[in-house]
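One chain of protein is taken out of this complex; the other chains stay put.
Order of writing sets the chain letters: A and B. Residues in each chain are counted from 1.
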Amino acid sequence: MAVQFSEEKLNKVKEIIARYPAGKQKSALIPVLHLAQESFGGWLSADTMDYVAGLLQIEPIEVYEVATFYSMFNLQPVGKYLFEVCQTGPCMLNGSDDIIHYIKEKLGIKVGETTPDGLFTLKTVECLGACGYAPMMQLGKFYKEHLTKEKVDQIIADCRAQANN
Amino acid sequence: MAEEKKLFKVKIDNITVEVEPGTTILNAARNIGGEVVPPAMCYYSKLDGSGGKCRTCLVKVTKGSEADPRPMPKLVASCRTTVMDGMEVANITSPEVLEARKGVVEFLLINHPLDCPVCDQAGECDLQDLSYEHGVSGTRYEFKRRTFEKEDIGEHIKLHMTRCILCYRCVFTADQLTEKRQHGILKRGDASEISTYMRASLDQTNFIGNVIDVCPVGALTDRTARFKNRVWFLKPVDAHRNCEDPKCCGKTVLWMRGDEIFRVTARKDKYGEVEGFICDTCRFEKKEVKDWVVEGPRKIARHSVISQGHYVGVHKPQETVARVMDGRQPKLLMDIHTVSEVNMPQVDLSQLEGPAHSTDFPTNKGVQ
Partner (left out) sequence: MGRKLLLDKAHIEGIRYFDVYRKNGGYAAAEKALKSMSPDQVTEEVKKSGMRGRGGAGFPTGMKWSFLAKPEGVPCYLVCNADESEPGTFKDRYLMEFLPHLLIEGLLISSYALGANTTYIYIRGEYAWIPDILEEAIAEAHKNGFLGKNILGTGFDLEIYVQRGAGAYICGEETALIESLEGKRGTPRIKPPFPAVKGLYQCPTVVNNVETLAAIVPIINIGGDEYVKYGIGKSAGTKLISACGNINKPGVYEIEMNISVEEFIYSDEYCGGIPNGKRLKACIPGGSSVPIVPANLLLTTAKGEKRMMTYESLNDGGFATGTMMGSGGFIVLDEDQCVVRHTLSLARFYHHESCGQCSPCREGTGWMEKVLKNIEHGKGKMSDIDLLWDIQRKIEGNTICPLGDAAAWPVAAAIRHFRDEFEWHVLNPDEAQRRNFGLAHYADPLPVAAAV
């Protein structure tokens, strides 16, 4: 499958590039990588990164360097639903370890793994800036806060239901 | 007449030197030379933007300048800090600096494999010299070291990432000397690595071989010379040729044994920096003596292990005993050879096959 943005997304890329002074289109790299990750299956393949390099007229290695630096870019395929559970200090004080353990048990996977049906991937992450609403995790664009075992059950059930529709 | 440029007066370890404004503390110290020069693992004067990362060149600024004499609150990287008029700097006179440097050396070594016995860089390795001069003998690190697979990045260069200390010099080299950089720093923190990501070959450009010369450790080595010989068994010879590439300085060092050229490198100064960059054709393809105009043996620092077996500038030891005795004749109380059979001066040890045994020496004393 050739990597190619839709017309609409290409316009978005142009709009992003226009935010920066002429010749500074490299500034658009991180926003465009976000866009690419959303558009091409939730992760960045080498082809995707090469495509982005071409769009921004920079060397592919410059894209690889950046994509591997930031923790939000996935360089391996991930499940449809990516659970990123925070485990740093304040979340830990409020029981994030138990939540992580519970999700592992519930989904039958280890941290970093994807369920065989390709639906869920579990990742642990460092502080997401929701310390007052701990424990929490990121699911897609939004945060799921004040997690309890019941709430985790509900989230997983909701995801399954959504995937089946 | 042009007005004379005002020079800045800087004091480093109580030695005063005058340098042009804009000079870094490190270069001011190099102007003085000797022991006050801070070591540098990442800074490379020929590469813009290098330096500041390894932190081995940290020094203490005890007086900011004549105008603002306050000391700087933290140790500063001397390679990236420019001098001010009247600045006073402590390097080896500051215990704090020496302590911090010891710490940096330890940090650089905790993930370094210490495989010097099999490393091609051994003998000309900046990290070896650094740990010898500034490190401690043991390590307190008790965990698994980070390791990587060795990788051929192109026909001529081997990347042995496990040895890398992430000085970024090779990245600057590729940026500034070649048309297209194909390798870089991937990932972050202690997982950072030099890589092409795609296992690409770096051969498309004619200057990438310089990354081997700028690498302070054995992370990037010359595949045409790997494992062929130890550097201290080779004789470095200055040579040059008329290189067709205008960017290539053509002045090299040939590492030879007999008439055989094992390796071609650029000429390095006493800080381990090349005097001029050379092209890949000179480095990898010109391995016949007829390709070169040989100038003569290269001067190698006396303390370097390479100077063993490289007889340039060797002084015959003075007859110390005679000078100390100042004409007096000491009375020999006992000649060891009259009572011991081994190591008799008449027997030349190098003529024996294998290690010496007592059977190699005549049994009756005094026999000629």
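Everything that follows uses one rule, which is that a residue touches a chain if its C-beta (ideal position, glycine included) is under 8 Å from a C-beta of that chain, and two chains touch if they have at least 3 such contacts.
In this text, all values refer to a predicted model and were calculated from it rather than measured experimentally.
**Student:** Which of B:K6, B:R188, B:R230 or B:K270 sits in contact with the chain that's absent?
**Tutor:** Result: among the candidates, B:R188 touches the missing chain.
**Student:** Which one, A:K26, A:K80 or A:K151, makes contact with the chain that was left out?
**Tutor:** Hidden-chain contact among the options goes to A:K26.
**Student:** For the chain that's not shown, point to the residue among B:V104, B:A266 or B:I300 touching it.
**Tutor:** B:V104
**Student:** Looking at B:V10, B:L47, B:L75 or B:A239, which residue reaches the missing chain?
**Tutor:** Residue touching the chain left out of view: B:L75.
**Student:** What residues on subunit A make contact with the chain left out of this view?
**Tutor:** The list for subunit A reads 19, 21, 24, 26-31, 33-34, 56, 58, 62, 65-66, 69-73, 87-90, 92-94, 125-134, 138, 140-142.
**Student:** Contacts of subunit B with the missing chain: which residues?
**Tutor:** 51-55, 58, 74-75, 77, 80, 99-100, 103-104, 106-108, 110-111, 140-141, 143, 165-166, 168, 185, 187-192
Operating definition for what follows: only the chains that are shown with their structure count from here on.
**Student:** Distance between subunit A and subunit B based on Cα centroids, please, to the nearest Å.
**Tutor:** Distance between chain centres: 44 Å.
**Student:** Which part of subunit B faces subunit A closely enough to touch in the complex?
**Tutor:** 180-188, 196-198
**Student:** Touching subunit B in the complex: which residues of subunit A?
**Tutor:** Interface residues on the subunit A side: 46, 59-62, 64-65, 68-69.
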